[in-house]
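Shown here: the complex without one of its protein chains, the others still in place.
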Amino acid sequence: MALDGNEKREFKVIGQRVKRPDGIDKVTGKALFGADLTAPGMLTGRILRSPHAHARIVSIDTSAALAMPGVKAVVTSADLAEPEDDFFRDIKDNVLARDKALYDGHAVAAVAATSRSAARAAIRAIKVEYELLPHVTDVDEAMKADAPVVQANRADESVPAGSSPNVTSYFEFGHGDLEAGFAKADTILERSFKTAATHQGYIEPHACLASLGHDGRGELWCCTQGQYNVRTICSEICGIEATQLRVTASEIGGGFGGKTTCFIEPVALALARKSGKPVKIVMSREEVFRASGPTVSSSSDVKIGMTKDGRITAAQAKLRYQGGAFPCGTVEFGAQAAFAAYDLDAVQTLGWNVLTNRPKEAAYRAPGAPMAIYAVESVVDELCQELGLDPLDVRLKNAARKGTLASYGPTFNDIGLVATLEAAKAHPHYGAPLGENQGRGLSCGFWFNFGGNTCVSLNINHDGTVGVVEGNPDIGGSRASISMMAAEELGIGYDKVRTVITDTNSLGFNDVTDGSRVTFAVGLATIEAARAAIREMCKRAAQIWGIDAEAVVWEDGAAKPSGPNAGDHPPMTLAEIAAVMDNTGGPIAGHHEVNADGAGVSFGVHLVDTEVDTETGATKILRYTVFQDAGKAIHPDYVEGQMQGGAVQGIGWALNEEYIYGEDGRLQNAGFLDYRVPVASDLPEIETVILEIPNPGHPYGVRGVGETSIVPPLAALSNAVSRAANVRMHELPMSPPRLLKAMSER
Amino acid sequence: MKYVKPDSLYAASVLLAEETGTSRILAGGTDVLVQLRSEMVEPDLIVDLKHLDGLRDITAEAGGFRIGAAVSGAEMGEHTDLCAAWPGVVEGVELIGSTQVQGRCTMVGNLCNGSPAADSVPGMVAANAVARIQGPDGKRDCPVLDIPVGPGKTSLAKGEIITSIFLPARPANASDAYLRFIPRTEMDIAVSSAGVNLELDGAGTVTGARVALGAVAPTVRLVEDAGAALIGSRLDDAAIASMVAAVEAACSPIDDKRGTVEFRTKTAGVLAKRAALIAYERAGGTS
Partner (left out) sequence: MKNTHVTTTVNGDAVEFICEPEETLLDALRNRLGLTGAKEGCGTGDCGACSVNLNGRLVCSCLVLAAEAEGAQVETIEGMADGEALHPLQRIFIEKAALQCGICTPGILVAAKALLEKNPDPSETEIRYWLAGNLCRCTGYDKIIKAVQAAAAEMRSA
């Protein structure tokens, strides 16, 4: 029986637009998100945060707070364990400051009390003595020799000698002879760019409910992209064993990478342990902005050489990223992704990760890639303008294809970049006429996508329905896609399958929901688990028929004898086999554990038309089209949703979103009023075109799609606005004051 | 915190006058609750006025309109006659916040919160609106222009409550408009704004003009030179240019996270020009 092959086939369920299983709960308000759970005797937890960008914590006096009515526990860093590993130590020192407050909003202490007002009063009664230190928030300033040192001795061996102590790691990628390459160019452009830090902007603030007994057994409910990761982090930081802490993921109100780590959970557990009661902590919106994980901000230099007929002969990018007060590795992704779309003989990317007195960065869809590709695609576009070349044709001329040696090392297998470029070229959007003060921009985008540790368990029920158990929070509709893959493989209807996301006790380890990995890796594991169950069901049928198991095949949801020699037995459906499973050996299940590789990269191209108000610098988006390779779109609605959602986040990043710090190092816009995410009236329809170039690494060809779509908007918008306003923009966001100034200086 | 619903306006003003701690008047609450929640203010006393007689009414009076202090932006937008007579005043109020905020916010609350960027104020000032005030010592009227005295500050004495706004009678061939600059299309605080109120004669010549600016100074600015520049014109380019120059000269904005001095000044001129053209067309003028 050809179960192991991944040959092309006609799909029955895959590709349909079925209804998601959590739909009714979410449209009726029944679904339970992080802040929606309560427990008897529950206390309210609240965190005291540093108002200073950089300060030594001289002393913390919690005695007055502890004495207040209703206050049941107060904790500081001293109440947490001492992890050996730097990775966990940094998280510990972020969730509660050790000896320095490293950014405005850094947690310093926390209380648990019987009401919100009691918690508020207690926070105010904690006396912290600070010794102010000089601070630095800008990436280039932080790299200077005389910059205030955020943390000493955090640089790894990659960092060149003589660098500021704030530089913690350094990366180089590339191949070929740059000098020779530039010598061949007819035109060389060298440009510098800046991008501001942005926030994922999930509408649900971080929230958790924690219990931790003196016996070390704990329960934690939280909104997270990875309950297993939370368990690992909390057990290290709180000094408990992983099996003793059961973490359950709530429904999650947006994550985009920002909920792949812990900010409040270890604190809630420590308060729960000390008070002996369940403790609930919910971050305010202001806390989310000040003290969760925004993106890096960047400063970059890009140099590209092109012949007059549009061939890129050499390309170099220097990327400087600040990732806040704790070391991060994000520039490595940026350096790898920057030129991924191009087939280059000579390419080099250099990247520096830098410390500043800002909150530690966290992932935000394709971390590190947007700001790098923004710079590269802007220079490519400007070269096209200067040489009078069509921007799509130039991309096609230089596009990475199967067999291209990527700028970051590997050789590409089947990829969809050319398909997306050709689809864009053929689309009516591309040739539509433009009016006065209007401009069109485009950009390629790319993300690696990941596989990772995955466990799935699939159980057959007596009534012929199937339960799938997986461990990855559903942030985009994945439960539907997982059920669809199980149904497809088993040959039964979608409505016969129920997929649930389970707690850390009920399944082996699962990496977080990130890297666009769930439809790919959990899907793959689900298919394998289904195949295992099918093998068992075939065995049961064989047993009933008295033939060899090898003589049974699975077709259209039923076991069948595999040839005339196998005997004349009518097929047995899954439901029929399940109905008698007690008599043939007992319950039937399949499971699969894997560290999945074979994830396929996803390329995209975005086209956007903008109109600029030359008197005010305001930008209006007239038309937007997203082209992206999904490998195989399991559920087209959810693939489109990822494409549209990422595009709009990128639009916000390009036009109005930014972290604004004052001279005092404090965040000035920690709310949705002045941190300006796109609203419904800012946008037109976002048209989508899905390409399908199957990923050979997945049984159905799936590529992750969740991240790529945030990458192209930055340069697509910048290129469109630059052409509409007739002035090149080199800094994001292109807020109206910046654009008006640039136009007036033209 | 004490939450009180007094029986009368007079009782309310006495309560407020006598409160030794911090007090706040509650109409729509769309500023007060934000300040409460972000712990910017911890009132000892909150006085809710919405239930009091007359405060939720829009009444025709002396050819004009009296708008009670608890009338919401949404209610103003639904009043056909008011919208016809004072479209600029109404559109200023309707730009405050979201649809949800509109269901609660009030013109008077917006004025008394004292933000230099308040959306309702330039339109009211251009309209020559008058506030009626109830105090512990009785009632008085005061031009809206004289209410704001600085960011977050009004000229009201302790215990004084604005109970209504009066918009005067309109001659024929008169109308107004309000425009603001924001970086998105909704949901932002005005970076700069302009309210223009025009009166024309039968031939389309401007006989009366008031130009008021928001968010470009510590309080709303009534720019008399800008109005004067339009009088006697039919909004030709020269008159407009002269008005814009007067507007720019009247700006003294700040640099902050929402805009620069340069940007605010420049866009105030642009908005005043565009608002003037809209008001002119609404008033029946054809350029």
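Just so it is clear, A and B label the chains in written order, and each chain counts residues from 1 on its own.
Criterion: a contact is a pair of C-beta atoms (placed from the backbone, for glycine too) under 8 Å apart; a residue touches a chain by one contact, two chains touch by 3 or more.
Values in this document were obtained by computation on a predicted structure and should not be read as measured data.
Novice: Check the options A:I188, A:L683, A:V727 or A:M743 and report the residue that touches the missing chain.
Specialist: In the full complex, the listed residue that touches the missing chain is A:L683.
Novice: Quick one: say which of A:G476, A:G515, A:G557 or A:G600 touches the chain that got left out.
Specialist: Touching the chain that is not displayed is residue A:G476.
Novice: On subunit A, what residues meet the omitted chain?
Specialist: Residues 17, 19-20, 22-24, 26-33, 35-36, 38, 115-117, 200-205, 251-256, 282, 284-285, 475-477, 637-638, 640-641, 644-649, 671-673, 677-681, 683, 685-686 of subunit A touch the chain that is not shown.
Novice: Determine and list the subunit B residues touching the chain excluded from the picture.
Specialist: 1-3, 26, 28-30, 33-34, 36-38, 46, 48, 50, 72, 74, 97-101, 103-104, 185-187
By definition in this document, only the chains that are shown with their structure count from here on.
Novice: Distance from the CA centroid of subunit A to that of subunit B, rounded to the nearest Å?
Specialist: 44
Novice: Taking the touch rule as given, give the residues of subunit B at its contact with subunit A in the complex, in rising order.
Specialist: Counting only subunit B, the residues touching subunit A are 38-39, 181, 183-189, 191, 257-260, 262-263, 266-267, 270.
Novice: Can you check the complex and tell me which residues of subunit A touch subunit B?
Specialist: For subunit A paired with subunit B, touching residues are 120, 286, 615-618, 655-656, 660, 668-669, 672-674, 676, 678-679, 681-682, 735-737, 740-741.
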